[in-house]
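A single protein chain has been omitted; all remaining protein chains appear in their positions.
For chain A:
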């Protein structure tokens, strides 16, 4: 057989942490982000760029979203994962920390609760936490589900019913509407399992036109390039998923991959890092700065620490506030802080901007 010039499919990897990769040390990542073309003066530092339009230091607006990461354990090991999640990650939120979160959820001014991971469903107290949190009557209750978890094991098969019962807003990752692109980023078989899971969610009413059971998809590029126009991508996804599989969903969020953790490792290993940073800086959109998600979000880690966003959580950059842990949570004090930034932040201000809810500008 002729030898293909295409890269071979990689076996499921381990996390950077399990591989003792030097990028598992967050300081190393921050050094890289401060060095290279930024240290050489070829590209401007993010603080200088936002300083040009009077946004440095970056300050929060009204808190709207509480994002809780209930653990880094995941059934998948996606090549681009900024969490460095995987089956080998044992960091899991305890019920005790969840209790502290529930107190905050009951009293917060935020209108959205956003549970993420890892695969949040793998936390053994996930269902208990959702049941309790749902009682707080928060307006928009999001669970970020990777879809394959629903088909991963019998004990997860009833998740669509569970989500429906608690009126959970499901946001799921779907790298592409073709099998090849999806499996390359997320692993073999991910596409077929995701399609099956989406069909099951549709059967419960999720994602159907006019349905109050919200099902949104997240698209992020499978490589060293930025996402295209969110509206155009949504149109393509809707057409292809409907024609090929009869699948419906509400909105598509196009999210830029930020140069941290496994995606940073990939960029460096594939010699794309410098070009990617140039692309991010070139696509810098001042209009996106005012609405970056760290201005309306607090991110809580599995062990209760507080961060400006999920990315800063993975870089271990805790909030610059007297209040750093959920046990001392105080929304007024927290809102009076400077947001910690570095060059990865260019990922959220590129093009139409990027956040966990898609574009911002």
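As a working rule, a contact is a pair of C-beta atoms (placed from the backbone, for glycine too) under 8 Å apart; a residue touches a chain by one contact, two chains touch by 3 or more; residues count from 1.
Assume contacts and distances are computed from a predicted model.
**Q** Please identify the absent chain by the protein name in its UniProt record; candidates are "Dihydroorotase", "Chemotaxis protein CheA", "Transport permease protein" or "Arsenosugar biosynthesis-associated peroxidase-like protein".
**A** So the chain that does not appear here would be "Arsenosugar biosynthesis-associated peroxidase-like protein", according to UniProt.
**Q** Touching the absent chain in the whole complex: find that residue among A:120, A:160, A:187 or A:221.
**A** Checking the options A:120, A:160, A:187 or A:221, the one contacting the hidden chain is A:221.
**Q** Taking the full complex into account, find the residue in A:232, A:320 or A:333 that is in contact with the omitted chain.
**A** Of the candidates A:232, A:320 or A:333, A:232 is in touch with the missing chain.
**Q** Could you tell which one of A:164, A:181 or A:318 touches the chain left off the display?
**A** Of all options in A:164, A:181 or A:318, contact with the hidden chain holds for A:181.
**Q** Spell out, residue by residue, where the missing chain touches chain A.
**A** Touch with the absent chain occurs at residues 176-178, 180-181, 219, 221, 223, 225-229, 232-233, 236-237, 275, 278, 282.
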